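Shown here: the complex without one of its protein chains, the others still in place.
After this line comes chain A, so read on.
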Amino acid sequence: MSSIDLKSPPKREDRLKACIAHGGTICEMAGAKGKKSCLHDDGERSFTQGSICLILPALAMLNTLPDNVVLLHSAIGCGGCTHSQNTNVRFGSNARWGRPKDGVWLSTAMDETDVITGGEEKLEKAIIEADRRYRPFSITVVAGCVPGIIGDDIDGVVQRVQPQVTAKLLPVHCEGFKTKIWATAYDAVYHGIGRTLLREGEQAPTEDGLAPFKGLERLPRTVNLMNVSSMGRVDEVELERLLTTLGLDVNVFPVFAHPENMVKATQAALSVSTCPTHDDYFLGYLEERFGVPSLIRHMPIGIENTGLWLRDVAARFGEEEKAERIIEHEERELREALEVFRPLFEGKRVFISAGEFRALATARLLEELGLTVSGIRSFHHDEFAEGEYRKLANSSKDDYVIDIANVQPFEEANLLKRIKPDLFLGHANGNGTAAKLGIPTHVIYNTGLAYIGYRGVYEVARRLYRQLKNPIYNRKLGENLRLPYSDAWYTADPFSHIDQRGGTAA
């Protein structure tokens, strides 16, 4: 029995031994100094700040699906994050179809009575009413903490109600207290898609069973380009451009894909990930059940990484020579275009903070622009990133700090005061600490901006050039605001709250 047969996917701390609490260095993480047992024995912090749970990345994906209604089964606040993510839905719809459109999300708004008597009946009625009012192709039923803790069986409800409604019902498990690795969200959404829209046994019969969905043919030059919402349309266009030049057709999956057309993913000759933090769970499923092989190794951020990513794809189609020609041409053009920015970047020290793979790939990009990496904070750590740490260890003259932390800006504030970088790149809602310390900042992820491929390198350089040309705004913030930390904290060891107890705290 594989994971897809379970009601919900395993959490990543079990499946990938992912961890969130560790203070180390680039050399240590690359294995040069004998790494601690962090992979098998995650630390615990005695002080923690809030972060996100898996509902947030799950909704970032689900709200983009056309003709889908998101129905949250939880207390009223869960899903409030959508107010910000709706920007991506509006801009994304406009970029793809010429019209901005708000996502449709609903909440069963579980109250005290539901907590006592159970929320299954309310959910049942909500599904039926949502089906009748909005007439969507699909309803994704997303469970938050409350049903998880009182024991509502959302899969049972979905099974009971499905015959009464026309929409396809996808249960998605996002009980936030069950995993500390929010990247489990990607597995949760893919799990719902796999079990509902791409069910086992619905492929055409062949000897090994590894064929596309029933009635569909294999498309020998089509690749699935996986996007779980970490790329905006502008980045998809860049990768489509490169893949098309190789002579390939591209099927972007799953954001903004109509649920009815998701079966197309089973027809592809190859699935290509752009971030190993995102897609391994589902790529395994497509491979095992539908015979679609996959690539999940490099993230096409930065010059070198984009080349590695493209070469990997090309090799699968025997297009190595073509890839070399493209890469040679693209790199020459790009390097010439970057010359004008380099003098401003040369030697400036940068601190990077984001999801692990994104942070590491972006660090390489910044090195390629002439900046020096002075520290990285990765939101979690798992085995997929080990090669990336090695790349960075090889390219750096000096050792520098690596903080594995699910946000935790207090550690970052302490580190930044010591390291005093010239530039900070952080995730959305994660640049405030550096900005209030007076450091120039730039967002490392925003679906309206370009980051990916050769175009992404150029656009990142252009934006950083702007920030560094006039960093006075943050400097004045730094002179006039203070962070909410005690003076004593800045003199303490930044990792003094990580006790490495391995999850045995009472």
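The definition used in the following text is that a contact is a pair of C-beta atoms (placed from the backbone, for glycine too) under 8 Å apart; a residue touches a chain by one contact, two chains touch by 3 or more; residues count from 1.
Here, contacts and distances are computed from a predicted model.
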Name of the absent chain as recorded in UniProt (options "ABC transporter ATP-binding protein", "Nitrogenase/oxidoreductase component 1 domain-containing protein", "Transcriptional regulator, GntR family" or "Nitrite/sulfite reductase"): "Nitrogenase/oxidoreductase component 1 domain-containing protein"
Options A:48, A:162 or A:395, residue touching the unrepresented chain: A:48
Candidates A:108, A:196 or A:362 - the one touching the absent chain: A:108
Sole contact to the chain not displayed, among A:82, A:294 or A:447: A:82
From A:4, A:18, A:71 or A:142, residue that would touch the chain that is not displayed: A:71
Of A:68, A:433, A:447 or A:474, the residue in touch with the unshown chain: A:433
On chain A, residues whose C-beta touches the chain left out of the figure: 46-56, 71, 74-87, 101-102, 104-112, 114-115, 122, 125-126, 129-130, 133, 144-146, 149-150, 176-178, 180, 182, 406-407, 409-410, 428-430, 432-433, 483-489, 492, 497, 503, 505-506
